[in-house]
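Left out: one protein chain. Kept in place: all the others.
In this document, chain identifiers A and B correspond to the written order of the chains, with residue numbering beginning at 1 in each.
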Amino acid sequence: MSVKIEDLLKNRPVFINVGVRAFGDSLREAGHEVVQLDWSPPAGGDTRLAALLDDLL
Amino acid sequence: MSLKERINAANEEAFRRIVAADPVLVDVAPASEVIPGLRDRMILHSGPPVTWERMCGAQKGAAIGMCLFEGWAEDAAAAERMLGAGEIALEPNHHHATVGPMAGTITRNMWVWVVENRAFGNRAFCRQVESFQQFGDHSRDALAGLEKWRDVWAPALGAAVRKMGGVPLKSLVARALLMGDELHNRVVASSSLFANAVAPILVDCGLPREQVVATLYYAGNHPFLFLGLSMAAAKASMDPARGVEASTVVTAMARNGTEFGIQVSGLEGEWFTAPSPRVHGLLLPGWKEEDAGLDMGDSAITETVGWGGAAIGGAPGILNFTGGTAEQALAFSRDMRTISVGTSPDYLLPALDFAGTAVGLDIRKVVHANLVPVIDTAIAHREPGHGIIGGGIVRPPMECFTKALARFSEKYNG
Partner (left out) sequence: MVRTTVIRKNRYLDSVFLMLVARRIAAQPGIRDASALLATEANRQVLAGMGYGENGRDAEFAAAGPNDLVLALEGEAAAVAAIAADADAWLSRGPEASPGAAREPRTIPEAVSGRPDCSLAVISVPGEHAAREARLALQAGLHVFLFSSNVSVEDELSLKTEASKRGLLIMGPDCGTAYLGGAGIGFANAVRRGPIGIVGPSGTGLQEFSSLVHQAGSGISNGIGTGSRDLSDAIGGISTLMGIEALEADPTTQVIAVISKPPGTVTTARLLERLRRCAKPVVLCLLGAECGAIADLGSPLPGGDPGTLRFAGTLDEAVCLALGALGLPEPTQLRPDPEALRRQAAAVIEKLRPEQCHIRGLFAGGTLCYQSQAIFRGAGLVVHSNAPLQGMQELPDPWVSREDAFVDMGAGLFVEGRPHPMIDATLRRKRLEQEGNDPKVALLLLDFILGAISSRNPVGDLLGAIRGAREAAQQRGGQLCVVASVCGTDGDTQDLQAQTRALQAAGVLVFPSNAQAAAFCREAMKLLAERKEGR
């Protein structure tokens, strides 16, 4: 079994919250460490550019 | 290897070359003697290529000034006719391993700082920085400053630098960053450090006393003296990172007041341009928003190498340029990390807990985060014939980066 999964189940996770802030807030309220991302759609929502990036980034 | 892996490896290589750079000032010399490919009746200018017709007012004014400085024309009207008739070649500095502030104009008799990158052996050049001719002022007084540089200051500085066997700039820049410079609009500390380093040797060069005194006074009191050096050092540091196959690292950002252009390592030789943006900032007394020209100059080479906007969080003296707070300036510097390959091991910012400045702008990250670099810059008049009118913050047009990305995708993924 993957060591990473073993660690996930054993330790308190440290979270990155990408999107709806409530998910991160509720974890933080419960005493967990959360890094909130200031997320916005990639390439400013330009789907053509975002598709280009899928192959490059 | 997948394309993504190739790009990442290529960017690591470009990054490695940039941070390995070891810029040393080795001379101050006439452009004709050092700049490759600089012919007679040729004016090098800042930014991407531009024709006389499309040139902005300030750059036209500066070009007229150079015609007068070189004695190619009797007066401004004659100079304008020559330029209009195509008798004077116009080429970008960047095509000649050179950079210039604002209009950036360089001709054969303009003396330039010569910076050698000792890690790679390449050289880069930058002209004198002043507040008049490079902003488009071609008056007698403006040209007198260029003549003083040519006849008095530059030869003296060149003699001292040669006698010193060169002035290493890497440690000087690192110290200046810790002293609150960001190496683009704030070069007070670096200018002083440089003047202090040169002074004792300058005195000992056997030059006429008047020349020595005048040069010491110039070097010791010119708040933007070091900008020419930081630009040349940045250019010398960036050029070895050009032409790394499949790299998405930006190797130059430059503006001519008409267009903003960027160059990308894996797309060597190409420019990706969009209309020059307006600079948001502060104007000197007596000037109004409508007087301001658009963004201009090769000085954004400093941001390309990780200074300027990338280091503005560590330059409290210039924070007001942002029209905001220390926190916002720190945020600018953090923004630059979001869109860069890595951080410099040498150039540190105390205000960011001595984190390295962001190095290696990655067009993929710029487009992905929809976040363009921050550049702090000076403002020229939109018409020929004026000196500096202000300074502020400018963001490059995203269009430059999206065009580059599309071209990159076409070349490598097509």
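Keep in mind that, in the parts below, a residue touches a chain if its C-beta (ideal position, glycine included) is under 8 Å from a C-beta of that chain, and two chains touch if they have at least 3 such contacts.
The structure presented is a predicted model; accordingly, all values stated were derived computationally and were not measured.
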{"item": "Displayed chains contacted by the hidden chain, counting the whole assembly", "value": "A, B"}
{"item": "Residue touching the undisplayed chain, where the options are B:365, B:381 or B:403", "value": "B:365"}
{"item": "Candidate in contact with the missing chain, chosen from B:242, B:337 or B:386", "value": "B:337"}
{"item": "Interface residues of chain B (partner: the chain not displayed)", "value": "282-286, 317-321, 323-325, 327-328, 330-331, 334-335, 337-338, 365, 368-369, 371, 390-391"}
{"item": "Those residues of chain A which, in the complete complex, touch the missing chain", "value": "1-20, 22-24, 26-27, 29-30, 32-33, 35-42, 47, 50, 54"}
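Assume only the chains that are shown with their structure count from here on.
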{"item": "Approximate Å spacing (C-alpha centroids) for the pair chain A, chain B", "value": "38"}
{"item": "Chain B-touching residues of chain A, taken from the complex the two chains share", "value": "40-44, 46, 49-50, 52-53, 55-57"}
{"item": "Residue ranges of chain B in contact with chain A within the complex", "value": "3-4, 7, 248, 364-365, 367-370, 398, 402, 405-406, 408-409, 412-413"}
